[in-house]
Each structure stands twice: as structure tokens, then as C-alpha cells.
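As you look at this complex, bear in mind that one protein chain is not there, while each of the others sits in place.
Chain naming follows the written order as A and B, and within any one chain the residues start at number 1.
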Amino acid sequence: MAVKQFLHSKDLKALALSLPGALFIIFFLFIPLATIVVYSFWRTESYTMIADWNLNNYLTILTTKTYLTFLFRSLSMSLAVSFISLIYSWPVAYYIAKYGGRYRLILTMLTAAPFFTGILLRVTAMQQILGPIGVVNMFLSNIGLKPLHLLMYSHYATGLGLIYLWIPFMVLAIYLSLLTFDFKLLDAAMINGASPLRAFWEVTLPLNWIGTCIGLALVFIPTFAATITPKFLGGVNGALYGNILAHQFGSTGTWALGSAMGVLMFTISSLFVFIVFKTVNLNRSGYTGKIAGE
Amino acid sequence: MSKTTNQKSDSQKNTPATDTTMTRRTVLKKGALGAAVLATASVGPWVRTSHSAQLELRWLGWEHYNVKKLTSEFEKKYNCKVSAGFFDGNSECYNKLRAGGTKDFDLFMADGFWPRLYFKQGLSQATDYAKLPNIKGCFPSFLPPNYNLLKEENGTGMVAAPNCWGGYGISYNKDKIAKEDAETIYCLFNPKFKGHLSTSARFEENIALAGILVCYRMGTINKPRPDGKSFNPYVLTDVELAGCKKLLIQQKPLLVTRWNDEDTLERLFRAQVAWASPEWSGIYRRIEFDRLDGKSKLNFAHVLKPKEGGLGWVDTWGITAGVKDSEKLELCHKWINYRLKKENMVYVAKEIGWAPTVDVRDMLPERYVRTLFLNQTDSIKDLYQFDAPSSPEKWERVWSEVEAA
Partner (left out) sequence: MDTNKFLFFFKDMQTSSYALQLVEVEKQFGDVRAVDNVSLEVKKGEFFALLGPSGSGKTTLLRIIAGLESAGKGSVFIGGKNVTKNPPYARGIGMVFQDFLLFPHKTVGENIAFPLKMKKMSATHQQEQLSWVLDLVRMKGYEDRFPNQLSGGQKQRVALARGLVARPDILLLDEPLANLDRELRKEMEVEMRRFQAEIDIPFVYVTHNQEEALTLSNRIAVMKDGHFEQVGDKLELYDEPATAFVASFLGLNNTISGEVLRQENDFSFIDWKGIELKIPTPNGIKPGDRIAYYLRSEKMHINPHGKSNPVDGSITLTAVLRDIIFKGQYSDYFVILDNDEEMVISDVPDIESLKIGGKVDVSWLPSSGFSFAADGEE
């Protein structure tokens, strides 16, 4: 009787509707993640996985100088790229939101336009621009200056490439937030004694902080996992965490070590997102719905 | 709108009049399209079965050997169909064959030690050289007793037939590097050329080449090896690996960058930013042809075998264990024989750019003979075949340490 009731109830409908989404997440997120976690405690020998439970992989990546070097390189790269993207994206997004008028949609599409071409193409394009025989250096040598070594096959090139790749995300995140921002509040701020810089700090930034955080996360995570960009632009010393991780799976068949690296990467990315969003106080973000705790 | 007997429109009877007209129209369009697609697709097999059962030959190999002209000529000559599957590397082929590929494919391609491995594991069957008249045209360098990797390890049968060959020598800019500096692996580690050297990003070859140099200097190349076999740069002792690591770390500041694709290297060569790099000689050939045609002043040369030794490959055609039918087996041999035909090999050399194991020197212009090293085929006995690292874990660690330094 209860079963029959259930079969006709709204609960069944709700279950049926949520099932596809739930199954998707289970099969394409949880199970792969769980697999990787399991592998990270096993080991490989000559391209075969051996279910020999051990902690060696984690010990290696967390204590050997070699692997810590990659971790450090990627962390600093991600933080630098995120920060620089922030500095660059805010004015761009602000300009489009405030002054774009009827061209706003077109301008936002233009920021996102490079995405239509795919990562590999964009990175190789950057090679053409930055490389030793790239556009920039050819221009420099044409006007009699030496080519900029900074730009060729270095961490700076990788950084530039990563900024170029992921800035549209941050611009869009901040722009979307600014769309619902009442710019007239800045008039009020200025009348009340705030210089434009202070007005930005006291009013604009806090009210768009959630958008900024989302943008930061959207840039940090892919940058931290970057593989292709450092491979093409980074030069001999440019190998980042993502490269070595990909190497484990693609070339050396050392999946167990690679899985441990993957788990660590996932943990660090999650930690970053967690820390960033901890700074969000719903009461203080111009969230006009019900105040939390009311 | 004429009435349609399409099933779909029946189910839409209950929809309001305005919608129905649109949906019937679109449905009719879709239905007609679907029917057309079905018709054309179904014509194929029907037409086929009207002939007597036609054999289909399926081969698994490197994509660049898929030459439409050769395929269609063979199909016409032997009244069969030939289809192909591709892989990027031998290990991919190995995995495919192990996972039931012997039933899906009749022929396979492999290089180095792989043909022997497949035979040992029962994935392939013997190739009868008696059924390959064109094998006589092969350079003796690629046949026993000079080249034995295509012979059964402990037997007399042949496991595959040679196809093309090549090296992984050093291409260098003659205007920037002197000959004696170039003809050694040390060229790639020479501080004299700081900022103008390059290698590929593949760690296996980088360690292997370093290995040859290290072992040569240590004198262990010609001494007995721990595993009792002859020297293989992919099987290195821990001491030798440590030497490689040291060398590779020293090499880092000398490199412009490591290239991931040949285009990048070609651009670096042509801009004269990179002066030397190991490569499969294809880039050297292109630049040299441009010089001969007067399109470029760049003067490049290629060292097929550096004095310490080098890497090389011979790729082959083989027959999978899944071929049981005698008629099919005959056809397989006919295919291999066909590919060994001189004219076809000339075509491959000119159009695809790989050096044939068949002697076609009299049929090729001089520039091809020279840049394909067809007068140096005996070098193959001193070139070590490409292989997989004996201990991927150890090699991964070494490479990570090199990258981190």
C-alpha cells in the first residue's frame, strides 16, 4: 500500500527528475575521483598497477625536493596569475558594465571570443607572438633592440599565456556581478567624502566581492592544473605540477604516483576555493534576499 | 499539405490545427531525409552481396603509411577491400592487439623489438618470406644475418617483413657548427653552443641518448650487461642512470627549449635560433631540398650515427594470429609483397618521405638517395632500436628530477 502510494506521489516525480543529474555526478565525478584516490595508495611496476596498499606515493610527493619544487612553482604561478588577472580584469569589466551601453553584449563576446578557438590553438598562437622569432621579438629586432629573453620559453611566457587564456573568465564573473550593481551608490559615496579610490574600496569592491571570488576561483583552478601552456611556452625550466602529473599518466605509466599527485591537486584547489569563499559574508555583500540568521 | 502516411503525423493528430501543419511539414521533411539516408546506406551492402564474397583486408599501423593510391590499386588488382586502423605508438598497438585486435585486424605494423614480442605472446604468426618475391629487393642490411630482430628469437621462422627504416640522428646547421663537433652525441651537451641547442620533449629518447654517451664514456657499452643481452640504451643500471641525470641537468641551460612538434623545431632551425637537434631527418630533408631548389641559403647536415652510437628504427609489416583462412593468409602475403614492390617503395620515399628497406637507388633522384641515407644502410647495425624504458618508475623519477633542477 505504501509502495503504491509512493509510486503515484510527488516524491517519485522528484526522484525521477533528479536521477539523471545524480547519476551523472556519480558516474562522472564520484566514481572517477574514488578510483583515483584508491590508485594513489597502490603502486605500479612496468606499466602494470599492483594493488599493494602503501603510502609511498604521498611520502614522495610531499617530502622529496623534486616534487615539492613543482608544487611550489605551480602555486606561485597560480597565485601570481590570479592576482594579475584580478588587477587587469576589474577595469575591463568595470568599463564594459558602466560605459558599454548598448554595446555591452558585443564587448563581452569579444572578451570571450578567443575561447571559440580552443586551448591548443591559442597557446601555439602565443608561441608565435612571444617566441624568439615571434612577433614581439621581431618587432624589437627591427627597431634595433635585442629580443626580450624574458618572453621566450620562460615562466614569464607561461604566466602571460595563462593570463591570456583565463582572463575572460574573470572579466565575465566580475562583469556579471557589476550588472546588478547600482552605480548611483558611488554618487552617494563621493558626496559623503569618498575619493574615487576609497569609493571603490568601500562600496564597489565589497558589493562585488562574490563575483570577484568566483573569478579568482575560475582562474586559480585551471592555472594550477595547467599542462599545455607550460609545455609550449615554459622552456626547459618551465615544467609545472600539471606537466609532471600528465607525464605520469601519458608517458611513464606511473599511474599510482600520478593519482597521488591528482589527489593533492584536488585538495589544494578545494582548499583555495574554501579559503576564498570564507571571506564572503552574505550580510555584507549587498545580497538583498533574506539576511542569513534573521 | 497532402496527407502523409508517416507514422509520426498520426501521433500528432491531437495537437491543435496550427501546430499540426508545421509539425507535419517538418516531420515529412525529416522523414524524407531519413528515408533517403537509409536508402543510400542500404544500397551499399546489397550491391556488394550481388558479387561473390569479396575479401576484406584490415591493417593496423601508422597513419602516414595509408596511401590512397596504393590502396585502391591493390583493391582493384586483387578484387578486395582494404581498410585501416591507426595508432600513434607501438604500445597502443600492443594494447589493441591484446584486447581482441587480432580478430579485428589481419595485418599490423611494428618496429624495433615489438614484432618479436607479439610473436612470443601469440599475437602474430610467421611471415613466409617464400611468398614474398619482392623481398629479394631488400638491402641485405635489413635481412638476416645482418638484421635479426625479425627472426624468431629461438627459431628460424620470420615474424615480420621490413618496410621502412630511419635514424634519430643529429640535424645541424653547417654554418654554425663544425663537422667534428657535430658527429658526436656530445654536440647536444656542448657548452660552446649554449642557447642554440634543442631536443624533443620525449623523455625516453632524451635519457636513452644521454645513456649512450654516458655508457660510452664509462666504457660499459661493450662490456657484458647485467641482463646478458647486448647493449640497449633503454636498459640502464642505476649508476648509468645517475650519470644521465647529471648530464641532462647540465644540458638544461644550453637548450633554447624542448619541442613538442616538428613544426616548432623547423621554425627554430629556419630562424637559425636552434643550430642542432636530434630528429628523424625529415626537417633536414626539407631544408636541404629548399637549398637545392634555391629557395633558401640554409646549409644543414644530418649525422645519422654519432661516433658513440645512435638510435634507429626499422618498421615492418606482420600478420596477426587471427588470420586462419588460407585464402586470407595468401592475400596478406600479397599485400606485404605489394608494399615491397620497388615502384611502390619509390612512391613512399618521394611522397611520404621515409627511407625504404628496398634498394631503389637507381630509381630515385640523387637528392633522395643522399638525404634518405640509402648509401648508409649498414649503419643500422650500430643504431639501437627504439624501445620502452626497462623501469618506467626509475626513469620517471630521473626525468622529474631533471625537470625540477
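Quick note on the criterion: a contact is a pair of C-beta atoms (placed from the backbone, for glycine too) under 8 Å apart; a residue touches a chain by one contact, two chains touch by 3 or more.
Treat the numbers as computed from the prediction; the structure is a model and nothing was measured.
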| item | value |
| --- | --- |
| Left-out chain, listing which of the shown chains it touches | A |
| Touching residue (missing chain; options A:Q5, A:T35, A:S195 or A:S270) | A:S195 |
| Per the touch definition above, residue among A:T117, A:S141 or A:N283 touching the missing chain | A:N283 |
| Interface with the undisplayed chain - residues on subunit A | 182, 184-185, 187-195, 198, 202-203, 206-207, 283-286, 288, 291, 294 |
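The rule we apply is simple: only the chains that are shown with their structure count from here on.
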| item | value |
| --- | --- |
| Rounded Å distance, subunit A centre to subunit B centre (Cα mean) | 37 |
| Subunit A to subunit B touching residues, read off their complex | 44-47, 65-67, 69-70, 127, 131-133, 152-153, 231-232, 235-237, 239, 243-244, 247-248, 251-254, 257 |
| Touch list for subunit B against partner subunit A, complex | 91, 201-204, 252-253, 255-258, 260, 264, 267-268, 271, 273, 388-393, 395-397, 399-401, 403-404 |
